[in-house]
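Notes for the one structure printed next.
Just one protein chain is left out here, and the rest sit where they should.
Take a look at subunit A:
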Amino acid sequence: MLQRFDLLAAFWMTLQLAVLGAVGALVLGTVIAVMRVSPFSSLQFFARMYVTLIRNTPLTLILFFCVFGLMNAMGLRFGESRDTQNLFWGVVAIAVYHASFVAEALRSGINTVPVGQAEAARAIGMPFLPSLRHVIMPQAVRGSVAPVGNVMIALTKNTTVAATVGIAEAAATMKTMIEFYPNFLYFIFALVALGFVVLTLPTGIFFTWLSRKVAVQR
């Protein structure tokens, strides 16, 4: 059975979705969070809309929109093979969706930084972005590590939604395996579950370690 189905390749696809999606979500989420706390009301408004809209939309819907809407209907294809094209939009959907959660996690971290820190930065003549970079964010990230870690774990597991648009990741492969070997149902479940634990457990341990290491002293 394991010779017939390349479970490792499937998890490799899961890993690519998770890692690329995580990078995208972190970058995009940071930008959204910065917009949210910026002194410009139009940026604040955009960020608030983004979070409200995306956070309350099912990931499946966003993924369908990307793959069936943007890729198939509008023909926005990136990459050579069908697999790469699928992977691209899968990553985009996962990044866009989780960026809203990352932004909220970062914002909650920013809220833990006393307002006096920002005032002190402004008082020595720092403009908005430098004060964010040198004073607010280094402290905000410390408060955000644990919640961002939770988002990353959720993101890893949410990659299974990619199975719905035919991306051959772990869950899609699992479904096919079960169809061919219904007798091994529980074994297959356990195997895939173990695979995800192997992926997410180190993530959890890493973020717990990181949050302890960077905890700020007041």
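By definition in this document, a contact is a pair of C-beta atoms (placed from the backbone, for glycine too) under 8 Å apart; a residue touches a chain by one contact, two chains touch by 3 or more; residues count from 1.
Going forward, contacts and distances are computed from a predicted model.
Within the choices "UvrB/uvrC motif protein", "Oxidoreductase", "Cytochrome c oxidase subunit 1" or "ABC-type polar-amino-acid transporter", the name that UniProt assigns to the complex's undisplayed chain is "ABC-type polar-amino-acid transporter".
Note that of A:Arg82, A:His134, A:Lys175 or A:Arg212, the residue touching the chain absent from this view is A:His134.
Subunit A meets the missing chain through residues 39, 114, 116-117, 119-127, 130, 134-135, 138-139, 142, 216-218.
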